[in-house]
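Removed from the display is one protein chain of the complex; every other protein chain stays in position.
Moving on, here comes chain A:
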Amino acid sequence: MTEYNFAYLDEDTKRMIRRAILKGLAIPGYQVPFASREMPMPYGWGTGGVQVTASILTPMDRLKVIDQGADDTTNAVSIRRFFQRTADVATTEHTAEASVIQTRHRIPEERLGAGQVLVYQVPIPEPLRFLEPSEVETRRMHALEDYGLMHVKLYEDIAQHGQIATAYAYPVKVSGRYVMDPSPIPKFDNPKLKMGAIQLFGAGREQRIYALPPFTQVVSLDFEDHPFDPSKADHPCALCGAEDSYLDEIITDDRGGRMFVCSDTDYCTTRREGDTA
């Protein structure tokens, strides 16, 4: 622990990131550029989220890290251990006990509220990037609030597939102004984006930070005749029986056997423990 500055990053870097977080909160949904640092993990493993977490962490925090809802996958375990080692911070797997939750691609099922911060790892922060490769152009489109291209893309989905085919990283409009990529969370999670906790998004390779203050209005883009549908697999969880949680499909053998289980491991475990108690 003593070999590192508290939470790994140097104080100049943390100040720079903290200033970016404050501007991000002041302009919800706008991507603030920041001077992303090299971290001791490869890009794509959550370097943006880790830098944001490192900049907000205090010694009193209790940290939870999830990767696609699970506390026990490689990415989650390695990031949790990183902060145990560099910040000596307490950790937990229980959503309700955590004050800071770093997540890759999920919002926990349990409602988040005051005193909690959700930090997202973001691969591609620019929702318009796959429609317009030029950063100069996409920046101008955000400046002019010119989101016609995104609506054309959603319309073409309907024309080709009969429905909007985007199932994750489903674009949202924040507080009536900026179109934002909510990171690759399933669209099932989109309605939860309006919540009582602070949400911070960090993209390390792309060097962007953005934020949603609590209770910010977040609307998933849709059309009057094709309203947004936060769909999920039409099964209960095979382990805990939950019908309201997002499910992963698990292949169990090579003869087509499969089961659907909660992606949020803490939610599922807590429900099963509740049954046996």
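Structural remarks
The criterion applied here is as follows: a residue touches a chain if its C-beta (ideal position, glycine included) is under 8 Å from a C-beta of that chain, and two chains touch if they have at least 3 such contacts; residues count from 1.
Please note the rule applied: contacts and distances are computed from a predicted model.
UniProt lists the omitted chain of the complex under the protein name "Phosphonate C-P lyase system protein PhnH" (options: "Succinate dehydrogenase subunit C", "Phenylacetate-CoA oxygenase subunit PaaC", "Phosphonate C-P lyase system protein PhnH" or "Branched-chain amino acid ABC transporter permease").
For the options A:Ser36, A:Ser55 or A:Thr103, the residue in contact with the chain missing from this view is A:Ser55.
Only one of A:Arg37, A:Arg62, A:His94 or A:Arg139 touches the chain withheld from this view, namely A:Arg139. Think of the hidden chain as still there; on chain A it touches residues 5-7, 11-12, 14-16, 18-28, 30, 32-33, 55-60, 139-140, 142-144, 175, 177-178, 196, 198, 211-217.
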